[in-house]
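A single protein chain has been removed from this complex, and every other one stays in its place.
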Amino acid sequence: MSLSQLISWCVAAITFGTVIMYGCIGETVNQKAGGLNLGVPGIMQLGGISALAAAFIYEKSVGTPVPVVGMTITLLASMLAAGLGGLLYAFLTVTLKVNQNVTGLTLTIFGTGVANFFGGSMMKLSGGVGTISVSATSSAFRAKIPFLSTRFGTFGSIFLSHGWMVYTAIIIAIIAQYFLSRTRTGLNLRAVGENPATADAAGINVTKYKYLASVIGAAICGLGGLFYVMDYIQGTWANDSAIEALGWLAVALVIFTSWKPKNSIWGAYLFGLCYWAYIYIPAGISKFFAAKLKLTNLTYMQNLYKMLPYLVTIVVLCVVSRRRKRENQAPASLGISYFREER
Amino acid sequence: MEKKTTHKAPLFHVRKKDDTTLIQAILIRAVFVVLALLVSALFIYFVTKLDPISVYTSMFKGAFGTSRRTWITIRDTCLLLMISVALSPAFRMRFWNCGAEGQVLIGGLTTAALMIYFGSKIPTVLLLLIMLVVSAAAGGIWALLPAVFKAKYDTNETLFTLMMNYLAIQLVEFFVDIWDKKQSHSVGIINMAGHGGWFPEVLGQQYTINIILVVVITVAVYVYMKYSKHGYEGAVVGESVATARYAGINVPSVIRRNVLLSGAIAGIAGFVEVAGISHTISKQTAGGRGFTAIIVCWLAKFNPFIMAIISLFLVFLDKGAAQIASDFGLNEFASDIITGILLFFILSAEFFINYSISRSEPVKEEH
Partner (left out) sequence: MQEAAVSMRHISKSFGKKVIANKNVDLDIYHGEILSLLGENGSGKTTLMNMLSGVYFPDEGEILVNGEPVSITCPKDAFDLGIGMVHQHFKLIDVFTALENILLGLPKENDTKSGRAAVEEICRKYGFELDLDKKIYDMSVSEKETLEIVKTLYRGTEILILDEPTAVLTPQETDKLFSILKNMREDGKAVVIITHKLNEVMEISDRVTVLRKGENAGTVLTSETNEQQLTEMMVGEKIVLDINRDFVENKALRLEVKHMTVLNPDKKKVVDDISFDLYSGEVLGIAGISGSGQKELLEGIMGLQKCEEGSSVIYYSTAHGTHELVGLDTKQIIGYGLHLAFVPEDRLGMGLVGNMGITDNVLLKRYRKGSGPFLHKTLPRQTAEKIRSELEVVTPDLEYPVRRLSGGNVQKILVGREINNKPTVLMTAYAVRGLDINTSYTIYNILNEQKKKGVAVIYVGEDLDVLLALSDRIMVICEGRMTGMLDGRTATKEQLGYLMTKTGGAH
């Protein structure tokens, strides 16, 4: 493999990793408060489509869109829509005490529906598949850091040649880590996820924490959807639900990182490398397996290489479940509704 | 210390109740379904400015407008019901099988393989029997892997089964590429000419076998879970692992057995889809039914009759929404939105069945 290939593999991995890093941090915040939200794929889609719609409407309504305004509107729209998804999840699971798995899956169905419905409608408005373009906003999101991206050789090409949201993700990961492990509010939040009855008895407003964790967590997930739309697929839409797979990987990443946002910084990129491996796996290897399997076309092997991120997740799941260290386990009350008067 | 007298009583007081009668439960659900339809109507109205009544009429036509449409609605209801039934042995033990999607795909994939390689070599009836067994085995094995790890190391099955879905999708894509003769990334209709491995028409109806299979499996699973020794073991494990061990039940083996059964039936659903309905295979073969079925199964609490009603309702919505989409120029994903709204309302109804709410008495303030 040549250096340039390695560089483009790493760059692709970082872009991919950023999407799921947002998802992973958002879901970690929610899970630390005891909410296992399987609606992440749906929430990311809500965040993505509302970002796109906001930019689309903005760019259509003004002649010369101002990138900063476009970005602000987009960010707000994305976090608002995703946050509403989180609010809905919290209302159902916290107030109405509905099973978390079922609520999350419904949210995924709903979010996918909303995103593809409006995505499809926008496509129709703009004239067909692949015609949606929010170039001004999208390119602002993708703008590389001036000066830095062209320096520092390979390091610069890999790590410094991204849009600003790649770095925000890392900053949010660090903030989330600090918040959860070092602040009093973070301590309270973890207490809610470990043992809500205890947190309640200690005077913590369990409902408030669960709601906030769900809404803020969802808003962060929404940023993943925004990044997917604006950067990863460069400001357009396709009704292929590809984002859904990324949503599930974000949930898997939470376990991979053992609920520590700081681990998501490298974990997400590792997942990215796995995801894109199918393009960069040397032809020699493909030839070897293709010959063994009597395949006529080498590209057929790519379908199998695409299993890699899922296989890695499965292996990690199994390894994590075998070594039982107290501090690396899921929050003790994850997935369970809290009812103070339960007898 | 500072005295506080400004405390307010909570506005509402929530209490658990376990005396809701069946009639009350049905009524509560009915109210919520009506509310969901109202909200959906509002959504349709705001998006399309169409008269909701004509939209619902159009939906009804989409699902039951012609006898062919009715049959398709029944056919798809059967499929969804079958996958929901498939999940119940696993859910009975609180094993969150989120991998029905993959198990259906693998069952469908093996069915398609048999159709392609033996469609013209083996008589259809024999081939169908082979396909039934092989697809069940394939789906079962696909589900067994997470179950083995769950039983041995308590590995999180929700995520494991989810990941297995994507492995199944990639496996399907791999074989679709191999079988695809025209580089079109699709296998097209298999055995279009000789109908090898297709469900034959019985009693003049194309989907008779589908219905028979689903009814037989649903009844069999119901009887198995309710009246057999195995079913009893599963129920005990689902209630309490400690009690199961106390009764000398081998918990890991019960988990493996029930999940194997669950995957096998999902595999058969894949067989029905491929050999009995679409006669093709693609990554869309399961079409999200594996996830919808989770909700159906959970809502119905293992009661196959209720599963059938919910399945019919969801399929009706799906068909209806597709009809609106073509009648009024909406896109087909409107059905996912309406399904989502409806499910949110039905889920909310559970709260009002299990809890009672009363206005709290205001605390007397002394002035």
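The chains carry the letters A and B, assigned in the order they are written, with residues numbered from 1 in each.
Everything below uses one rule, namely that a contact is a pair of C-beta atoms (placed from the backbone, for glycine too) under 8 Å apart; a residue touches a chain by one contact, two chains touch by 3 or more.
Computed from a prediction, not measured in an experiment: that's the story for all the values here.
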In the full complex, displayed partners of the excluded chain = A, B
The one of B:191, B:250 or B:278 in touch with the missing chain is B:250
Could you tell me which of B:46, B:227 or B:305 touches the chain that is not displayed?
-> B:227
Options A:187, A:233, A:270 or A:318, residue touching the unrepresented chain = A:187
Which positions on subunit A touch the chain that was left off?
-> 184, 187-188, 190-191, 194-195, 197-205, 326-327, 332, 340-341, 343
Missing-chain contacts mapped onto subunit B = 1, 3-5, 7-10, 13, 15-19, 227-230, 232-233, 235-236, 239-240, 242-243, 245-250, 360-361, 363-366
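In the analysis below, only the chains that are shown with their structure count from here on.
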Mind checking the centre-to-centre distance between subunit A and subunit B? Centres are C-alpha means, answer in whole Å.
-> 26
Under the touch definition given earlier, write down the residues of subunit A that touch subunit B in their complex.
-> 36, 38, 88, 92, 95-99, 101-103, 105-114, 116-117, 120-121, 124, 239, 245, 248, 251-252, 255, 295, 297, 299-300, 303-304, 306-307, 310-311, 313-314, 317-318, 321-322, 330, 339, 341-343
Touching subunit A in the complex, subunit B uses residues 14-16, 96, 98, 149, 153-156, 158-160, 162-164, 166-167, 170-171, 173-174, 177-178, 288, 291-292, 294-295, 298-299, 330-341, 343-344, 347-348, 350-351, 354-355
